[in-house]
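Every protein chain of the complex appears in place save one, which is left out.
What follows is chain A.
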Amino acid sequence: MRQNGGQMGSGRLSMKMHTRQAMIAYLFLLIPLVFFLGIRIFPTIYAFFMSFSVQGEDGYSFGNYVRLFHDPVFWKSVLNTFLYLIITVPLQLAFGLLIALGIERVHRFRWFYRIVFFLPYMTSIVAVSWVWRLMYDSNIGVLNQILKTLHLPQQGWLSDPDQALLSVSAMLIWQMTGFTMLIFLAGLQGIPRQYYEAAEIDGASKWKTFWKITFPLLNPTILFLTVIGAIQSLQTFTQIVNLTGGSSGTIGGPLNSTSSIVVYMYKQGFRDFNMEYASAITVVLFIMIMLITLIQLKLLNRNYDA
């Protein structure tokens, strides 16, 4: 009896505790939730509706989307964005992995190499962009000075429409490589040593060990970096603005050769004040990012446990 009653009492008590704890938890969740709804979800929905109203007209229509479809600069920006994605993501992963594998081999001053390669990622994007911009300067930039001393033809870099996108991409890769390296290092350290020992006993070559053990076991890391890298490259903005804007050029120039979707959206929304049209561009960008992420998850998320 006593035992029983005691149990009942503690049960009721724990119920109360549970509710109270839940209450407190909800309270703590409230502020971030309101914040999230207020500055993320609500503006997103608002922008979505705004994209269906054309500036200067009443009612809702597909006007902005029709105009987008016939807008050559928009398509140029879409193409550029894909080029950024295709150029930067595989290369920043490849370089990051190479450097990570290299650092794994090094036993002295490992921290030093880690810091050196991670520094570009930590430095302010604006500052880095301006340093690169000066390096790329076609008249007095350090890159052309090197070419000149080597008696090679000097290049236009950012001022040449054919090279500008590649020049921007080079900086993007350089900056992101530090980040991918760090994540790869963590991924490499997560692979159990026993696999390598077993492979060694079986007499597997280094090459085979890499492809059969390291690479498959890094799959979650690669997946993560690809998704993050793709989203980042689709949203590239600050670097482009700082490399190309200012009083000597146009943002996304020359001749829109470096313009990305986000840059184009920014120009429409905050330079031409056509928020409705800019909203339509963001909706398209949103759909693109979602599709690409889904495809990536489908293609890359293989299970190697079996």
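Quick note on the criterion: a contact is a pair of C-beta atoms (placed from the backbone, for glycine too) under 8 Å apart; a residue touches a chain by one contact, two chains touch by 3 or more; residues count from 1.
Just so we're on the same page, contacts and distances are computed from a predicted model.
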Could you tell me which of "Hydantoinase/oxoprolinase N-terminal domain-containing protein", "Secreted protein", "Redoxin" or "Extracellular solute-binding protein" is the UniProt name of the chain missing from the displayed complex?
"Extracellular solute-binding protein"
Among A:40, A:110 or A:148, single out the residue that touches the unshown chain.
A:148
Counting contacts across the full complex, list the positions on chain A that touch the omitted chain.
19, 22-23, 26-27, 30, 33-34, 37-38, 55-56, 133-134, 137-140, 144, 148, 153-154, 156, 159-161, 246-250, 253-256, 267, 269-273, 275
